[in-house]
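Missing here: one protein chain of the complex. Every other protein chain is in place.
Up next, chain A:
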Amino acid sequence: MVGNGLHKKERKGATVTEPAWVRWLLISVALAFLALFLVLPLAAVFTQALEKGWEAYLAALTEPDTISAIRLTLITAAVCVPLNLFFGIVAAWAIAKFSFPGKSFLITLIDLPFSVSPVVSGLIYVLIFGLQGWLGPRLQEHDIKIIFAVPGIILATIFVTFPFIARELIPLMEAQGREEEEAALTLGASGLQTFLRVTFPNIKWGILYGVILCNARAMGEFGAVSVVSGHVRGSTNTIPLQVEILYNEYSYAAAFAVASLLALLALVTLAVKTVSEWKMQQTITAAETER
């Protein structure tokens, strides 16, 4: 996801040396692979979901437990995405525009959730906030529930989706440098004016790209959420957990119906991602040609 921009540029400059049949072979292998592993399952999800007709599909989606799962998923995303947006912009700003000791350590830390299995990150929260955990007894005294409740789900999701926005913005902001901001300051703009009128317009496509990826992951996260949720029906189940439960109960059509929501989300994400990636590439190219 992250290095896509670079990829494109290299390709533009490369000269084609392979004979036509090699190119066609490679392209068809890639397409066949995509069809087998991406398009086919996606199509299967929708056909399975609609197997018993529209009415059964809608009934599965409007079932109270499912609605509660959808609501919880939306709440989680609505909390996580803005928080990580704020964090991502702040971190990217600090990393791209300033030099300070510990900068590369901060970059490593931001990447941490990418390298840790989500199950482990869920367990970390159980270890901290669970009944047997470090803060568990004290939390219980004050009657605060984090694990097996909504706060735990939100915390675990924040952790997992932590890097998406920052990782998008850091290379973009580094490519753009800080001269435009400095120019704005010398022209009398305040810090906020500089951000809103100079920095933000330059990174808005990167932000959109990061937000959409962050959102997709926040809604689709299974592992970490599964550990901290407790799977209480109608209360602490998110969409992915609901899909699992339905599936384990052999209600395939209902499971696929709910899963199709996530698949739809993926398609929307893909479309927005393509557009914003293209726009972002344009701004990076503009930044580079200006140098």
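Simple rule for what comes next: contacts are C-beta pairs under 8 Å (C-beta built on N, C-alpha and C of every residue); 3 or more make two chains touch, one makes a residue touch a chain; residues count from 1.
By our rule, contacts and distances are computed from a predicted model.
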"Sulfate ABC transporter ATP-binding protein", "Tryptophan synthase beta chain", "Nicotinate dehydrogenase subunit B" or "Glutamyl-tRNA(Gln) amidotransferase subunit A" - which is the UniProt name of the missing chain: "Sulfate ABC transporter ATP-binding protein"
Touching the absent chain when the full complex is considered, from A:18, A:179 or A:249: A:179
Contact residue for the chain not shown (choose from A:23, A:138, A:197 or A:233): A:197
Residue in contact with the excluded chain [from A:187, A:232 or A:268]: A:187
On chain A, residues whose C-beta touches the chain left out of the figure: 179-180, 182-190, 193, 197-198, 201-202, 283, 286-287, 289-291
